[in-house]
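Worksheet: the structure to be examined is printed underneath.
Shown here: the complex without one of its protein chains, the others still in place.
For chain A:
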Amino acid sequence: MNLLEVIFLLVSVVVLGAAVLCVTSRRLVRAALWLVVALGGIAAQYLLLTAEFVAWVQVLIYLGSVVVLLLFGLMLTKAPIGPSPDADSGNRPVALTVAGASAVALVVLVADAFRGEVIDLDAPHGRSEAIGQSLFTHWVLPFEALSVLLLAALIGAVVVSRERR
């Protein structure tokens, strides 16, 4: 076990701990801030795996936009400083089951798909040029499908937010 692996494991522990605190905290804004720690830790893991570009995208989209939007929404609605007693819903067992099942499914899927694959950390993999090349040649169809999906969501948002006359 070399130094990089130790750091990777430590970051993993931080991410896991922050994620657990995020869903168990009764203070809404603090939960969102724990989400910041978890997502930032994942960006650090991308960096450790030499996926530089993906790491910066993670920071830009998730830390800089998604969490800010979340906090904005919380502040617009209700975000008391202290704990919210009604933060827990009665769906706790169901939510736990669904979360556990999806986690197992994801782990099995990823482990099966990349069985025996080893990332060579000496050569950087996350160069923006290489990612751009593969995105716009090999993966262009999923890329276009995603952009259509996002466009549909955009138009949907415009339709929903329009004033009815």
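Methods note: contacts are C-beta pairs under 8 Å (C-beta built on N, C-alpha and C of every residue); 3 or more make two chains touch, one makes a residue touch a chain; residues count from 1.
As a convention for this text, contacts and distances are computed from a predicted model.
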item	value
Name under which UniProt lists the unshown chain, selected from "ABC transporter ATP-binding protein", "CbtB-domain containing protein", "Peptidase" or "NADH-quinone oxidoreductase subunit H"	"NADH-quinone oxidoreductase subunit H"
Sole residue of A:Leu69, A:Val140 or A:Ile155 that reaches the chain not shown, by the stated touch rule	A:Leu69
Residue in contact with the excluded chain [from A:Val15, A:Ala38 or A:Val59]	A:Val59
Positions on chain A contacted by the hidden chain, ascending	27, 29-30, 33, 36, 52-53, 56-57, 59-60, 63-65, 67-69, 71-72, 75-76, 79, 81, 124, 126-129
